[in-house]
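Below is the structure I would like to discuss, written out as C-alpha cells.
Yeah, one chain of the complex is gone here, protein chain that is, but the others are all in their spots.
The first chain written gets the first letter, and so on, giving A, B, C and D; residue counts start at 1 in each chain.
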Amino acid sequence: MPVSYYIILASTLFCIGVAGVLTRRNAIIIFMCVELMLNAVNLLLVAFSKMQNIATPPGGVIVNGADAQIFVFFIMVVAAAEVSVGLAIIVMMYRNVHSIDINFLNRLKN
Amino acid sequence: MNALVLCIPLLPFLGFLIVGLFRNKLSRTMSGILASGFIGISFILTLVIFFSHYYSANAITYFDFISNSQYNISFSFQVDQLSTLFMLIITGVGFLIHVYSTAYMREEPPEHFARYFAYLNLFVFSMLLLVLGANYVIMFIGWEGVGICSYLLIGFWFKNNQFNYAARKAFIMNRIGDVGFLLAIFWILTKFGSADYSVVFSNSSTLSVADVTGITILLFVGAIGKSAQIPLYTWLPDAMAGPTPVSALIHAATMVTAGIYMIARSNVLFSMSPVTMDIVAVIGLATAILAATIALFQNDIKKVLAYSTVSQLGFMFVALGVGAYTTGVFHVMTHSFFKALLFLGAGSVIHAMGGEQDITKMGGLRKKIPITYWTFLIAVLAISGFPFTSGFVSKDEILMAAYAHSQPLFWLTTFAAVLTALYMFRVFMLVFLGGFRGSEEQQHHLHESPPAMTIPLIILAVLAAVGGFVQLPEIFGGHDYFNEFLAPVVPAFKHVGESLAVQEYYLLAGTVVGLLIIFLLCKKWYAVKQFEGKYTGIKNVLAHKWYIDELYDAIIVNPFNNIAGFLKSIVEKSGIDGIVNGVGRFIQYSSRQVRLVQSGMVGNYILIMVLSITVLFMVFWNQDLIIGFLQKIF
Amino acid sequence: MDITTIIFWFLSVLALFSAIMVVTRKNPIFSVLWLIVVFFAISGHYLLLNAQFLAVVNIIVYAGAIMVLFLFVVMMMNLDNLPVVNKNTWMKFLGVISGGLLLCILVSTSKSATDMNLKTIVLKDGDIGLIENLGKVLFTKYALPFEISSILFLSAMVGAVVIGKKES
Amino acid sequence: MIALLLILIPFLTGLAAFFMREGKMARNWSLFSSLLTLLCIIALITNSVSASNASFDIAWLPFLGSRFTLAMTGMVKMLVLLNAIIYFIVFLATFKRAFVQPGRFFGLMLLMQAGMMGVFLAADGLVFYFFWELALVPAYFLCSQWGNEKRIQATFKFFVYTFLGSLLMLIGMIYLHGKTPDHSYALQSFMHANLSLSEENFLFWLFFIAFAIKMPLFPFHTWQPFAYEQSDTSITIVLSSVMVKMGLFAVLRWILPIFPHAAVSNSHIIIILGVISLLYASVIAVRQNDLKRLIAYSSIAHIGLMCAAIFSGTVPGMQGVMVQMFNHGIIVAGLWITVEVIETQYGTRKISELGGLAQKAPVLATLLMIMALGNIALPLTSAFVGEFLMFSGLFQYSIIIGAVALISIILSAIYTLNMVQNVFYGHTLPATQDAIDINRNAKFAMIILTVLILFLGFYPQPLLHLVNDSVQGVLSGLNFVLK
Partner (left out) sequence: MNALILSAAWGIILMFCSILVKNKKSFGYIAAFGLLTILIGNIADTYGMQITHYNIYPMLSLDRFGLLFNSIAIASTLIFVMLSTIEIRKTGKYQPEFYTLIFFVLCGISILTSYQNLLMLFLGIEILSIPLYILTGSDKKNLKSNEASLKYFLMGAFSTGIMLMGIALIYGGTGTFGLLPSTHSVVGTYHGISFLEITGLIILMCAMAFKASVAPFHFWAPDVYDGAPTPVTSFMATIVKAAAFIAFFKLCEVRVTDTNAAVNWKMIFSIMIVATLFIGNITAIFQQSVKRMLAYSSIAQAGFMMYAIFSLNDIAKEGLLYYALAYSLATIGLFSTMSKMKDYTFEGYNGLAKKQPTLAATNAIFLLSLSGIPLTAGFFAKYYMLASVIKTGSNTWLVIVGVCFAAISIYYYFRLIQSMYFKPGNPETVDEEITPFFKNSLIVVAILIILLGAFPQLLLNWFYF
C-alpha cells in the first residue's frame, strides 16, 4: 500500500479536524476536533514507522520504527492529561457563565 | 611713540568705559568734562604726531588678532599722512562737537546725558580704529563699530519708536554694504593671504583684471552703504532722528566719509580697474543730483542738510571716480568744516526755537541769534562755493577734475553744484530772513545759545572760511600743500596745462554771477512773511523724495515680510513640522486600527493562524520570485 | 484487490465520513459518538499496520476513557438548550476554505516528494508493533520520558483538583 | 586622571544632590560642584597639572573590544571648559530661584553635565554612545518636569527624535566595529577600518543623521524651538549652549576622521543644507513673537553656519567652527539668562507684550544689548572672530556659497535689533509697567559672560591656540583624501 495514501488520509483527517475547530463554536466540540487532529497525527506516525521500518538503504543503520509507535503512545498519554485539565477548565467556565460558546469569550479584546 | 599712537584711540575708549559705567554717579558737568577731555587729549596727541611728522609706510603691530596657517591678521595701526589727516578731523571736529553737546544736551537727565557722551566717545574710538587700522580687517572692525554707534545715537531718545526704526534702518542698510566689504576682504585674503595694506598694494600687480574689478566693486558696495550713495542712501535722512550734534559729527563730518577714506586708501586697487572707477563716478554724480533735487523742497531743516550731505558725498565720489583721490579727501575735510558748522548752526536754531525743526515755522531769526546767523551764512557761502571759501576751493577742484575727465560729467556736476546753492540759500532765507512765522511762545522763547555752543560755531566758521587755502590753485597765488602732504599715500591729482588756468577764471566768474542770481531769486521767493511749504506736481514728487522709500517698501520690505510669514506659518508649521507630527499621528492612527485585529474571538485567532501558516508556506516555496521582485523594486 | 485493500478502503472511507459527521452534527452527543467511530476506524488501521498494541491502547484510552469523560461532561451540562447565537456563515465558509488550503499544502508536499510514491507499506507484517518490542524500547531508550511523563500527570492531577474543586 | 575627575565630580555630586531635601543646601552644593569642575579644567588648560593626566584608559568590555578610554584634544578641552563655565553661570544666575524638588533638579542637571563631559572626552565608540544617551536621559526628565504647559509632549518629541538618531548611529558603530582590523571600538581602530566607498557612504549617513538631528540641521530641526520654548529657561541654557554642540563636536571628532572620503564627497550637499538652515531659520526668526522661539531659531541659524563651515574643509572654516562653538555657547547663554530674568520678573515672553524696559531696567538692557551685539557677530565681540573665519572658509570653498551665506548677517541684524527694540525701547506696556532691574546674581553671571565675550573678541588668540592642534588633526585627514 503506497505510503502517500496514508499521508493523504491522515492529512485529510487532520484538516477536517482543523476545519472543525474553525467552524464550531462549542468549546467541547472544538476540543474533540483537536483530539481528531491528534489521532490523524497518530495514524500518520504509525504509517511512517512502518515505512521507515522497511526502508533500509545500503550501508545505512536499520531504522527501528518502534520509536514512532512509542511517540504515539506518549501522545495518547499527553492527550489524556490534557483532556482532564481541559474538561475541568470547560466545566469551570460553564459553572460561571452557563455557556461554553466561545463567541461569548470576548471580555478580553483589542 | 607706538604707545602714544595706541593712546589716541584708547583714550576715548577709556572715556566710554568711565562715563558709561559710572553714568549714575557722575553729574552732567563731570561727565561732560571727562568725555570732552579725553577727546581733547587725543586731539592734542594727534597734533603731536602731525607736527613731529611721525609717519611711516610700515605698520605698527601690537599683537596677532587672527592667525592660522593660511593667513595672519595682526592688530596693527598705520600712521601715515592720510590716517593722520582723518584723525585730525575726527578728534578736532569731534572735540568741538563734544563741547557743543555739553550745552546742547543740558535738558537730558544726568544718566542719559552721560550715556550720550559714552556713546559719542565710543564712536570716536571706533572711527579712529577705522582710520588707524593697518589692514582691512581692523578697518572693518572700526567700520562696524561706527555703524553700531550711529545706531545707538540715532535711537538715543528710545522712547520714540520712529527714532528706533530710523536707527535700525541705518544699521541694516550699513550691514548690506558691509556684506560687500566682507566679501572683498575674503577675496583679498584668498588672493594675498593677508589683508595688510602694505602687502596688498605692493602685490596688487599680481591680480587679474577680473579679481581687481570684483574686489573694488565689492569694496565700493561697502562704501555705498556707509557713505549713503544710491541705492543705499535713504537711511541718512532718517538718521536725523538723532540729536543734532550727532548728525553733525557722525552723519556729516566723519562716519559717512569713511567710504571715501576707504577708497582713497585703496586707490592702488581702484586705479587698476577703470570699470569700477566709472561706476563710482556715475553713482556719485547720480547721487549728487538726486539728493540735491530732493533737498530743494524739504521743509525740515535737518532733512535739507541731510540731503545736502548725501549730495556732497556724491561730489566726493565723483572726484574719486575721476581719479582725483586727493581732491575727494580734500572735499571731505572742507565738507567736514562747513557741514558740521551747518548742523551745529541748525542745532543752535532748533535750540532757539525750542525743538522746532520745520523751516516753514521759522523766519527772520537774524536779529534774535546773530552769532548763529553769521556763522550759518559763512557756512552757506562755503557750501555753495563762494569764491575763496573752503568749499569753493575743493568743489572747484572737483569740477576741474571732472572737466579733465569728460565734458558731460563736468556740466552735470556743475548743475548739481548750482542746485546746492539753490537749496542752501532757500533754507538760509527761510530761517533767517523774512518775518517770523512761528507761534507766540516760540517767539518769546527765542534766544542766542550759550557760549559752549557758539564758540565751536565760531571756530568752525573760521575753518570753513579759510580752510581752503591749504590747496588754493597757483593762479590765485596758492599752492598744493594738501596734495603734497598726502602724496606719499595718495597720488596727487595734477592740474593739466594752461588751458585750465583760463577755465579757473571762467569758473570764478561763473560762480560769482551764478550765486548772485540765485541769491536774488531766493530772496524774492523765500524771504517772505507767509510760507506754506505745500507743493504740487513735480515739486510734490520731489518733496516726497521721489517716493523712493515707498518704492523700497513695495519691492523689498513687504515681499520679504510676506515670505518670512509664509515660511513661518506654512512651510515650517504645516510643512516640515507637519510631516514630523504627521508620522506620529499616523502611528497612533494605525495603532487604533491594528488593535481591532485582536478581536477577542478564538475562532478568528485560529483562523488567522492557519491562514498565516499557508501564507508562510507559499512565501517559502516562492521566495526566489519574491526576492527578485523586491530587488526589482528597490 | 485482495481483502486487506478492501479493508483499507473501507476503514479510510469510514474514518473520513464519521470525521465529517463529528464536525457537522449539531448535537454534541452525536459528535462524541461519531468521534468514537473514528477512533475505531483508526484502530482498525493500526491493526492493518500491525500496531496491535497501539490499536488496543487506542480503544481503551481514547474510545474508552477519554470519550466517556467527554460524554459525561456533555451530559452533565445538557447542552441541548444552549442559547443560540447568530451563526456567522462566512466564518464557517472561511474555516472550510482555510482547512482546505492546509490540506492542499500538506498533500502537495507529499506529492512533490516524488520518490515518496514508490515507497510502500507492507501490511499484515512486521513485529515492531508487538507489545514486548515496544516494551523493550520504552524501558530502555525511552525510560526518561516515561518517568518525566509522570510529572505531567501530577500537574494534571493538581490542576484538576485546583480547577475542579468547588469554592466554599 | 583629571579627565576621569571631570566626569566623576558632577556624577557623584549629582547623585548626592538627589538626597538633599531643602533647596538652599542643594544649590550651594551644586554651585560648589560646578566650581570644582571649572577649577579642574582650568588647571588642565593652564598646564598646572601634567599633560599625562589628560587621558584615561582602562579595560571595560574586553569581549567587545571596548575600553573605557578618555582622551583630550584642544577642541575637547575647550568644550569641557565651556561645559564647566556654563554650568557655573547657570547655577549662579538661578541662584535666587526656588525650584520645586530642588534636590532632583540639581541632581539631574549635574548628571547631564557628567554625560556631556563624557561625550566630549570619550575616545571609544561604545563609551561615546553611552554618554551620548546618558546626557539625553536627564535632559528628558528635566525638561518634562520643569517648564511650561506643553512641556511633556515637547520633550517627548525631542527625546524620540534624538533617540532614533542615536540608534541609527549605534547601528553604524556596530557595523564599523565589525570592519575594524582588531574588532575594537577605539576611535583609532575606527580610523583604520577597511571600508569600501559605498559602505563608508552608508555609515557616514547613519552617523550624520544622528548628529544632524542633535545639531539640529535644516530638515530635522523642528523639535528644537518647541523644546526650548517649553522647557524651563535654566535648562534651555544648557541645552542650547552645550548640548547642541555635541552634534558639531561629534562630526568633527568622529565623522571627519573616520569617513574622510564620504565627508568630502558629500560635503556639497551638507554645506547647502547648512546654508539653507542658516537663511531659513534667520528668515523665520524675523517673524517670531516669542523670545524663546526667536533665540531658538537664531541658534539654529548659527548652527547651520557652523555645520556648513565644517564641511568646507578649509583651515579658517575649521578654526572658525571650533572657536565659534565656544563663543556661541557663552553668547547664547547670556541671551537665555536675560530671557530667564524677563520671564521670571515680568511673567511673559511675548515680544509684543514687552517694551520700554530700557527705562525700567537699564542694566539688564545694557547687558542684553551686548549679548545681542554678540549675536549679530559685531566686531570686538567674540562671535565676530568665529563668524569671520567661518565665512572666509565658506568663501574659499565657493564664492557663491560664501556670498549667499553672508546675507545672513543682514538677517541676523534685522531680527536681533527687532527684538532689542521691541523689548527694551519704546514705551512701557502693562507687563513692564512696574518692572524691576536684574537681580544681583544674574547680573554677576552676565558680567562674567560679558567680560569673556569682549576679551575674546578683542584678543582671541588664547582660544585659537587651544584648538590649533585639533584643526591640524582634523584637516590632515581630509587633505589626505583631497590629494
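General observations
Everything that follows uses one rule, which is that a residue touches a chain if its C-beta (ideal position, glycine included) is under 8 Å from a C-beta of that chain, and two chains touch if they have at least 3 such contacts.
Keep in mind that this is a model prediction, so the values were computed, not measured.
The chain not shown here makes contact, within the complete complex, with A, B, C, D. The chain that is not drawn here is touched, among residues C:6, C:76 or C:161, by C:161. The chain not displayed touches chain B at residues 587-588, 590-592, 594-595, 597-598, 600, 602, 604-606, 608-609, 612-613, 616-617, 619-620, 623, 626-627. Touching residues on chain C toward the chain that is not drawn are 105-106, 109-110, 112-116, 119, 141-142, 144-145, 148-149, 151-152, 154-156, 158-159, 161-163, 167.
For chain A, the residues in touch with the chain missing from this view are 7, 10, 14, 17, 21, 27, 30-31, 34, 37-38, 40-41, 44-45, 48, 51-52, 55-57, 60-61, 63, 67-68, 70-71, 74-75, 78, 81-82, 85-86, 89-90, 92-93, 96-97, 102, 105, 107-109.
Operating definition for what follows: only the chains that are shown with their structure count from here on.
A comparison of the B-D and A-C interfaces places the larger number of contacting C-beta pairs at A-C.
Inter-chain spacing, taken between the CA centroids of chain A and chain D, is 66 Å.
Shared interface positions of chain A, i.e. residues touching 2 or more other chains, are given as 18, 21-22, 25, 103.
Touching of two or more other chains is recorded for residues 91, 94-95, 98-99, 102 of chain C. By the touch rule above, chain D contacts chain B in their complex via residues 157, 161, 219, 221-223, 226, 280, 283-284, 286-288, 314-316, 319, 356, 358-359, 362, 373, 378-380, 384-385, 388-389, 391-392, 395-396, 399, 402-403, 406-407, 409-410, 413-414, 417-418, 421, 424-427, 459-461, 464, 471-472. For chain C in complex with chain A, the residues that touch the partner chain are 4-5, 8, 12, 15-16, 19-20, 22-23, 28, 31-32, 35, 38-39, 42, 45-46, 49-51, 53-54, 57-58, 61-62, 65-66, 69-70, 73-74, 76-77, 79, 82-83, 85, 87, 91-92, 94-96, 98-100, 102-103, 106-107, 110-111, 116-123, 126, 128-129, 133-134, 137-138, 141-142, 145, 149, 152-153, 155-157, 159-160, 163-164.
Chain B makes touch with chain A in their complex at residues 595-596, 598-603, 606-607, 610.
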